[in-house]
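A single protein chain has been removed from this complex, and every other one stays in its place.
Chain naming follows the written order as A and B, and within any one chain the residues start at number 1.
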Amino acid sequence: MRQSRALPYILISPSLALILAFVFYPTLYGFQLSFMRMIPLTGEFEFAGLENYSALLGARELWESARVTLFFGVQYVAVVIILGFALALIMNRKPRAMGLYMTLIFVPWVLSDVVASIIWRILFNQQIGIIELTMRNFPFWPKLGLITTPQGALWVMVLLGLWRGLPFAMLLLLAGLQTISRELIEAARIDGASSWRAFFSVTLPLMRSQALVLLLLASIGAVNAAATFLAVTQGGPGRYTEVLGLFLYRTGFQFFRIDHGSTIAVMMFLINLSLTLVYLRAFRSEYRL
Amino acid sequence: MSAQPARALPVRPVVRQTAISTIVRRTIGRGLLHLLIIAVCWIMVFPVLWTVSTSFKLEPDIMRYPPVWIPNPATLEGYRSVVEDGRLFRYITNTFILSGTSMVITVLVASLAGYAFSRFRFAGRDLILLFILATVLIPGLTQLIPLYQMIKVMGLLNTYQGLIIIYAAHGLPFTIWILKSFFDAVPIELEEAAMIDGCTPVQALARVILPISAPGLMAASVLNFVGHWNEFLTALVFTSKDEMRNVSVGLYNYLGWYGSVYNRISAAALLVIVPVLILFFIGRKNFVQGMVEGALKG
Partner (left out) sequence: MGVLGLGAGVLAVACAAPPTPTPVPPPKPAPAAPTPAPKAAAPTAAPAAKPPAAKEPVKARMWVQGDPKDPGPVAQLRNVTFVNEFQQKFPNIKFELEGVSERIDLKLFVTAKAGDVPDITMYSGQMQQNHAFAGTLTALDDYTKAEPKQFIEDLFWIETETTKSTLDGKKYGFLYSVHARGMWRRKDLIPDAPKSWDDIIKHGKANANGTDKWGFVFFGQKPWSIEVEYGPFVWSQDGKLSDGKEGRAVWANDEVYNAVKLHRDFVHEHKISPISTITAGFGDAWKLFLTGQVAMCVQGTYGLNQAKNTDGKALWDAGKLEFDLIPTKDGNPEKSSRNFGNGWAWGIPKGAKYADAGWEWIKFFSTRETQVRWSLLEGGLPIRPSAWDDKAFELPIYKKFRQAVEKGARPMDLWRTYIEAIETVGAAVEEATLKPDTDIKKILKDSQDAFNGKYFK
């Protein structure tokens, strides 16, 4: 680390200026709106104190959405990490034609939300969806169609998240795996550790910082998710897939209650922040900035 | 998972046999490995392939049960109507301009900041970095109104510049993070050698660090490009002229108008992803290498 007076500030100033102007300032505005009330008909705002917060905390919808988000988030994060890890371990054996495999695996990651949603709607469509039509023959598949059942619709969304998110999760973890020297693992095995033991006692602990990054990104993504939900399930059936992000979108921009919408956004930020702190704590990370 | 053959083999008279069985086991192991990976690849790709198949189908085939993969007869109707309509290509061009430019700005600006955070100790450093990273946690939906006001005041509504500046700014925090951890991995000695040769820190960044970090820059670029390619709501709200639309908004309109004309909507969706797929394919090696080598090691 070098000491220098002006240079570092000069270097960060363009970034900081852009972020302050186009990310931070607009956020402050939203934060301020969460303490305002929109006056009917004029559409102007007046100070309302904590009214929005108490109104929302008392609303059933918020808690329902929080629950849906939690269910979605836990399932999604758990599965993406486990499968991402498995896939990373496989790819770490550097199979021949790795380049080709990587390209194919990354196809869904490159798609945009809109395209991915279109594809998903076609796959699970009850009239023409190949997954729906094929799986319908199995007894465990819901007769209603997966996307029409409360839990099923959420799974459809978990699958979509997984399909889109797995490639990057795999890559992040692969990056971690490759920093672990082969000698370390082999040393452990010479000491008599089984493959599994070596995996748990050497590989896993060394993957901590990668796992933390992945956990953080996946969780934040899950909390903030909205776009694909709106495009694929519209929050249905009923409100069973109405995640917080979707609730925020509807309240703020469909019901035009931007005051309430801003309040939900602040709450989501707080959720993200506390998740981050909890993770950092749990990993007792010396994660250095 | 790792099925390495045990290392210290006891010396036995029948060494050859063991060797053969090892080879057999390895071959089977490798075969299984490939089988597994191919299965994964199939799962990742088949939704897209099904969309390809749908895009060539006529109505009866789309609705057919059991589902058919090869359309019979095949039709180019979906593609024809999209191409004849022509607007989609304008949207794709727009999106290239938007994503490309904001990607370049983000990566350039972020590499300066990333370098500063990686190499300098200065008052407020940790606090500023923490602040920048924390902006990633904000759900941005409610930023729309103030952003709109700002862009309007700047006279940039309905322009590329307006969207580019917003995209660039929103791409920064994460990119700074990636590049910083990348630069952290570059041995400081290299730079010091350059400085002894008379380079200023900025020259050292440009001549030594950035070239070495090329894969990292590539990774950051791909991340930004794909992210901006994806963007919907800002583009929707900040442009009202059709000539300025991006692909997400354009496709969304398609979805509204032709949502149940499945061959057409599939064709449009595929045409939209082809350019990104090609770009990704070209940049893939550097991207993967970049991510694997340096990014996000903390």
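Operating definition for what follows: a contact is a pair of C-beta atoms (placed from the backbone, for glycine too) under 8 Å apart; a residue touches a chain by one contact, two chains touch by 3 or more.
Here the structure is a predicted model, which means the values were calculated and not measured.
All shown chains touched by the missing chain in the whole complex, by label: A, B.
Of the candidate positions A:L7, A:A59, A:L206 or A:L273, contact with the hidden chain is made by A:A59. Residue-level contact of chain B with the missing chain is found at 59, 63, 65, 85, 87, 136, 138-141, 143-146, 148-149, 152, 157, 166-167, 170-171, 173-174, 222-228, 230-234, 236-237, 240-242, 248-249, 251-253, 255-261. Touching residues on chain A toward the chain that is not drawn are 23, 38-44, 55, 58-61, 76, 80, 109, 112-114, 117, 125-127, 143-145, 147-150, 160-161, 164-169, 172, 214, 217-218, 220-222, 224-231, 233-240, 242, 245-246, 249-251, 253-258.
Following the convention adopted for this analysis, only the chains that are shown with their structure count from here on.
If each chain is reduced to the centroid of its CA atoms, chain A and chain B end up 16 Å from each other.
Chain B contributes residues 1-4, 7-8, 30, 33-34, 36-37, 40-41, 43-45, 47-48, 50-51, 54, 62-63, 65-67, 109-110, 112-113, 115-117, 119-122, 125-126, 128-130, 132, 134-147, 150, 165-166, 168-170, 172-173, 176, 201-202, 226, 229-230, 232, 247-248, 251-252, 255, 262, 265-266, 269, 272-273, 276-277, 280-281, 284-285, 288, 291-298 to its touches with chain A in the complex. Chain A contributes residues 1-5, 7-9, 11-12, 14-16, 18-19, 21-27, 29-30, 33, 86-87, 89-91, 93, 95-96, 99, 101-115, 118-120, 122-123, 127-128, 130, 133-134, 163, 166-167, 171-172, 174-176, 178-179, 185-186, 189-190, 195, 198-199, 209-210, 212-213, 220, 223-224, 226-227, 231, 245, 248-249, 252-253, 258, 261-262, 265, 268-269, 272-273, 276, 285, 287-289 to its touches with chain B in the complex.
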